[in-house]
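With one protein chain removed, the remaining protein chains of the complex are shown where they sit.
Labels run A and B following the written order; every chain starts at residue 1.
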Amino acid sequence: MLGLKAISAQNGWEYALLGVSIVFTGLVLLALVLSQLHKLLRLWENRSSIGQLVKERWKSESAVTDQETTKSEPSSDLIESRRQYQMLVERIGEPFALPRLLRLAEKSGLHRPHATINELIQADIILPDDNGYYTWKP
Amino acid sequence: MAVNPKTLYDIPLFGDMDADALGKISSLMNYMKVQEGEVLTQKGQGAHTFYVVLSGNFLISFNEDRAFTLHEKGQIMGWSSVVTPFRYTGTAVALTRGEVLCLSAEAFRELLTGDARISDLLMKKIYAIFSERMPYFSGTKRAADS
Partner (left out) sequence: MESLLLDFLSNTGYMMADYRNVIMMIIGSVFIYLGIAKHYEPLLLVPIGFGILMGNVPVFKGLGLSIYEDNSVLHYLYMGVKSGVYPPLIFMGIGALTDFSTMLARPVLMLLGAAAQMGVFITFLGALALGFPLNEAASIGIIGGADGPTAIFLTAKLAPHLIGPIAVAAYSYMALVPVIQPPIMKLLTTRKERLIRMEDLREVSKQEKMIFPIVGFLLCCMLAPAALPLLGMLFAGNLLKEATVTERLAEAARRPILDSVTILLGITVGASTQADVFLTPRSVGIFVLGACSFGVATATGVLFAKFMNLFLRHKINPLIGAAGVSAVPDSARVVQIVGQAEDPTNFLLMHAMAPNISGVIGSAIAAGVLWSFMM
């Protein structure tokens, strides 16, 4: 026997309907209880005279670690770097891709290109154009 | 070396967290010193580590050589470790010596699946950063520049 007759012959519809109802009932009941649980707990807590522990002592210390964001180790003289990198920028054109400038600087054998590019950015000589590319401040 | 939870407190990414959560996160992190020119993430490779800048300057480059730089404490790299398909979308290189906090992707993802509150707080911020940076790796022009 196949098809709908097979289902009816074995009370399949009843089992399925009852099964779905029980699963739904179980989860609905659980959801109802859980939706009220936090309110019940709050009621209980308000009866208590013990206060909450404050976690603020983490905030009282000013945790300032030494930042080396702007002070890099001495690199090439900035004026000389500016001149060298300006020539590279003129070669690749503006707006230019910073990784490309870096690769070119490495290929050209310039001293410490990463740190130098960082100095030029920090000195606002290399400026972002907000499209992921950069321009040279004249 | 284990990370002191206090290190995380003035990092905006973890700013909303209580001491308990900071303790959980910091226990999974390590300090890592980076040298000038060191590559932390490579575009296209499996994203195995999440980084938070403590000091130093970094360049992150994407498709078509679009890039931006990070100079401040608390900025992040390697967010692809918690965003599918878990492959780095950019290459991060250190422009100067510095220090970062690193968190293994597996441990981070396990923490996020296991703690809904931490996940909710962190992922909102990570996704906000993700959407800010999306024009760089998707190549879409920003509306203001079109």
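A few points about this structure:
Heads up, the rule we're going with is that a residue touches a chain if its C-beta (ideal position, glycine included) is under 8 Å from a C-beta of that chain, and two chains touch if they have at least 3 such contacts.
What you are looking at is a predicted structure, and each value in this text was computed from that prediction instead of being measured.
Residue B:Ser119 is the one among B:Asn30, B:Ser104 or B:Ser119 that touches the chain not shown.
On the side of chain B, the interface with the absent chain consists of residues 84, 113-117, 119-120, 123-124, 127-128, 130-131, 134, using the contact rule stated above.
Mapped onto chain A, the footprint of the missing chain covers residues 1-4, 6-7, 10, 12-13, 15-16, 18-20, 22-35, 37-38, 41.
Everything that follows uses one rule, which is that only the chains that are shown with their structure count from here on.
Those residues of chain A that touch chain B in the complex are listed here as 55, 58-59, 61-70, 72-73, 97-100, 102, 112, 114-115, 117-118, 121-122, 128, 130-134. Chain B makes touch with chain A in their complex at residues 5-7, 9-10, 18-19, 22, 36-37, 54-57, 59, 61-62, 64-69, 71-73, 91, 93-98, 135-136, 141-142, 144-145.
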